[in-house]
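Of the protein chains in this complex, all but one are displayed in their positions.
Letters are used for the chains, namely A, B and C, taken in the order the chains are written, and counting of residues starts over at 1 for each.
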Amino acid sequence: MTAASQTPAAPARSAPKRWPTSLVLGIALLAPLLVVAVAGPWLAPYPYDEMNIMSRLQPPGPDFWFGTDEYGRDVFSRTLVGTTNSLVMGVAATAISLLVGVPLGLVAGYGRGRTDEIIMRCMDVLMSFPPILLGILVLAVTPPALWKAVVAIGIVYVPQVVRLTRAITLELMQEEFITAARLRGESTAYILFHEILPNIWPPLAVESSLRVVFAILLGAALSFIGMGAQPPSSDWGLMISEARPFVEQAPWIALCPGLAMGITVIGINLLGDGLRAVLDPRNTGGH
Amino acid sequence: MLLYTLTRLAYLAMVLVVMSILVFLVTQAMPGDVASMIAGQFASKEVIDAITVKLGLDQPLIVQYGRWAAGILQGDLGRSLVLEQPVAPILMEALSRSLVLAVVALAVVTVIGIGAGVLAAVRRGRMADQMVSGVSYLGIAVPDFFWAIVLVLIFGSYLKWLPTGGYAPLADGFVPWASHLVLPVVTLVLMLIARIARLTRSSMIDVLQTNYVKYARAKGLPEKVVIVRHALRNALLPTITVLAIDFGLILGGVVVIETVFSFPGMGRLLLFAIQRHDLPLIQATILIISTAYCLANLAADLLYAFVNPKIRHGMGNA
Amino acid sequence: QAAGTLKVAVDSNLNTLDPAKMKGGQEYVAAYLLFNGLTAIAADMTLKPDLAERWEHSADLKTWTFFLKKGVKFHSGREMDAEDVLATITRIQDKATGSTARVNFEIVESMKAVDSHTVEFTLKSPYSGFAELFGERQARIVPRDALDTLASNPVGTGPFQFVSFAPGDRMVVKRNPTYFEAGLPKLDEVVIRILPETASQVAALTTGELDLAWNLPPEAVDKVKATSNLKAEAVPTSTWDGVIMNGTTKPFDDVRVRRAVATALDKQAITQIALFGYGTPTHSPIPPSHPYFNKDLPIAKGDPAAAKKMLAEAGYPNGFEVTLYTPAGRATRERLGLAVRELLKPAGITVNVQRVPFDVFLKDIEGKAGFYIDGFFSRPTIDTSVYPWYHSRGSWNAALWNYANPAMDKLLDGARQASSEEEAKKLYGEVQALAVQDAPGVIPYVINHVNGVSARVQGFTSHPMMFLDLRNVSVGQ
């Protein structure tokens, strides 16, 4: 008898009574950010692009909580408004990766054989470029703009999503409930969308939360080298880039968006770790 | 193993061919053109046309690609249009500098990252673990360029200990050479260490829960032996892969860090080429970067296979 | 004799070392270290002999003869002669070379070597400023037998000779022992390092890793000034940035609209924003430091209410929306663009700033778009600085803003033949007034050229043409 050796790794467990600390912390960090992302322009004490030459490069003080930049714009307001940019960039880019990657991964994993081969080889070619290089390459084709950066980042991370989706699909294909579905004579579409897809979400959700982080960081890097968000918009990467010549005189211009970014990324990471703990008890550590 | 390597190499060649076509097409699709770039502000149309013809940019794409690819196969990476020099030496110089960066950074990451990861895994849930997690969160949370700026501010501007940009060849002496590397390496490493530590930690935790580690303990082996001989060896497998890939990434140029530290490596070369619309330079740079990246990936796979006896001894007939 | 190595930082890569093809300021730095022209523009903006000992022109200003110095040797050791001059100019004239100086020499009908050290040019039309053209940056005399390798191994007659160049990193030059000016240069070696980050440059200056930072961006000047062992060597230039309004595109075909834009812009404020005050508001490319500058004309203070009224008259009571293009990576011009956006807002003009990569800017924006930021380096003379932009047949004008006013043409043509300084000054004064009134574009300021210099460096002054003249420089302790 093989009772003990065959214990299945159940993908789902009942919701635990206690949430993991990381999840709680992550939500605690992200909730205010989300509020800011939605209500940033209303919360900001000044319009993010209002220049005031008389008060340029002001240190933090009662008028300007985080000081002003070289145009006399309020750094706090810009940082607040930048939240929307960053989060939207991260989430939208990830959404694009998922939108493109998940179907491809499903088809590759389910179809196997030739289809799989073709899709995966295309992904290999995409993956043979380092991510930022791919981003630059995609962006170099058109004049820079934020939405293009979002699309580029989305494309950059498609292969990872495809790989993950495919791997999970392949794994699920071995599962007996898929066999059971085939045995019933279910159509491919039904199996893909009703049997496999629901089981892909949990690991994908964990992965996506990390992807959002990567997307935010890559987006910031692209903006930093001038290929993402364009002035005068208030993107964090762009703000840090613009602040470079002034770091000595006015370090707050760079520190403020840097801190905001740190909080966001840590928050999402914690959320991801927490999600992993909740959704995917098999995994232990965070990577 | 040999067969496996050969197959992988052939496969790599295939990917590179497809990639080269892709690179060629993408670069062609870039807006602006090199002729007007060379001609400069307000050059007349005839001038631009003359330059276009001179550079052979008027020929059909296939012809241009064919010429380019044939050149590469003969070891000729082309001539930079802007710098009016052969691309190869420029590339090699940038690559050699990136290589220095990559090697030094990787050495630091390997030692510190793996050490921290193991420490965190072994002391899971305790102070050391929390600290490693905390510090590694800092490393991944804030983009590298932010750290770069902070480091420049602290070590360059306030403390004035270290040069904040540029590169000194080893010929200038060891100290200038090394001191120019410190800040870029530290910046790079901050993020990488965080990743490697987290990865090592999680795979170490996985391995520590395996039966063979439990069995090693059941043999009465001291914890140190259990961790080093039994756990670490297996836990390092994924880490090795990631390290090799990181090596490829750094080799291919860390655009942002190179920009902040004015480090004349592959990344800045590429950015420069793109800004100047220097097609041959763009193409060659991307090709080299991607090749380096792919080779590092391949090395990762081979290393993985080599370290893993299951693959090492099972490859021949697979 | 104090000597040593001078370490200079420039902010961007030198794309070419071939003077005919140079386009950027940092390349001209190399041009003046390695090469000479027939004439040179001195720090006081007067024309001085360089490789030419002297020159003469016919009464009709159509035949020009240059007498070359004897015994001037290229770094290769060969003596420079008339054939080299002919080869240099022929090459610049060749379209395939793509030299920006080509248009300058379109005026040349023929040229010949009278003897080994005498060159004669015949012009298509009379031109009094012809000798100044040889002080231009691209018109460096190069050896006719080393034309193809200039980009990678430049050979000239200059005070320094080429040692090595690592693109993106550094260029090294050493003293030319056979330089024709006796006792010069003083330095043994110059290392030009490419350090795009201002912060790095300033930090390196403070630590002594650098001796000189060429053309500091305005935002860094204060920091340099505040550091005890550093000096900021500033000099006004006639280099300017401008807001270009293309007269062939709507809504800028209406002079009232252009005037409204000009009225709304506060030049003083713009100078503060874009240059941190390291520049001077002006009306036209004529710098306020020049005697021809029209002091009676008020500098625009920015009057959005008046601008709004003008717009209403022009049929835009609610203003309009327009895209303003700025070239990416040119910090002052980017700031200028954002300042314009901000200052036009109260006047009801909504400006969307669009940053484009420089090559795209050159190809698709400059001369084609309706509204953008552009900028130009100093020209050697007032005529060359003004005529091409404002005369209806002017080369830049045709490509830039298509401005045509017969009154302006008359003024400019008159100024060219002005018999006295007084007359020229009066005419150029009127040119400036007209330029402001018709506002083909808004030229808010001329820029100061600032070099950050370590206290150890002796004998250095900043050149108003932004050249890096290191002949008399030495490095002390």
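Just so it is clear, a residue touches a chain if its C-beta (ideal position, glycine included) is under 8 Å from a C-beta of that chain, and two chains touch if they have at least 3 such contacts.
Following the convention adopted for this analysis, contacts and distances are computed from a predicted model.
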item	value
Choices "2-oxoacid ferredoxin oxidoreductase", "Peptide/nickel transport system ATP-binding protein", "Na+/H+ antiporter subunit D" or "cytochrome-c oxidase" - which one is the UniProt name of the chain not shown	"Peptide/nickel transport system ATP-binding protein"
Which displayed chains the unshown chain touches	A, B
Candidate in contact with the missing chain, chosen from B:Thr5, B:Gln59 or B:Asn308	B:Asn308
Options B:Arg79, B:His180, B:Arg195 or B:His230, residue touching the unrepresented chain	B:His230
Residues from subunit B at the interface with the omitted partner, ascending	3, 124-125, 210-212, 214-222, 225, 229-230, 233-234, 307-310, 313-314
Missing-chain contacts mapped onto subunit A	1-6, 8, 10-14, 16-18, 175-177, 179-186, 195, 198-199
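As a convention for this text, only the chains that are shown with their structure count from here on.
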item	value
Overall pattern in which the protein chains touch one another (line/ring/star/complete/other)	complete
Most central chain, Cα average position	B
Label of the chain whose CA centroid is most distant from the centroid of subunit C	A
Distance from the mean Cα position of subunit C to that of subunit A, given in whole angstrom	46
Centre distance in Å when subunit B and subunit C are each reduced to the mean of their C-alpha atoms	40
Residues within subunit A bordering two or more other chains	143, 244, 247-248
For subunit B, residues that touch 2 or more chains besides their own	31, 152, 157, 259-260
Contact footprint of subunit B on subunit A as seen in their complex	121, 124-125, 128-130, 132-133, 136-138, 140-143, 213, 217, 220-221, 224-225, 237, 240-241, 243-244, 247-248, 251, 254-255, 258, 261-263, 265-266, 269, 283-287
Subunit C-touching residues of subunit B, taken from the complex the two chains share	31-34, 36-43, 46-47, 50-51, 54, 82-85, 90, 93-94, 97, 152, 156-157, 160, 163-167, 259-262, 264, 268-269, 272, 275-277
Residues on subunit C engaged by subunit B in the complex (per definition of touch)	13, 15-16, 18, 21, 23, 95-96, 98, 100, 102, 151-152, 166-170, 193-197, 199-204, 206-207, 209, 329, 357-360, 362-364, 366-367, 395-396, 399
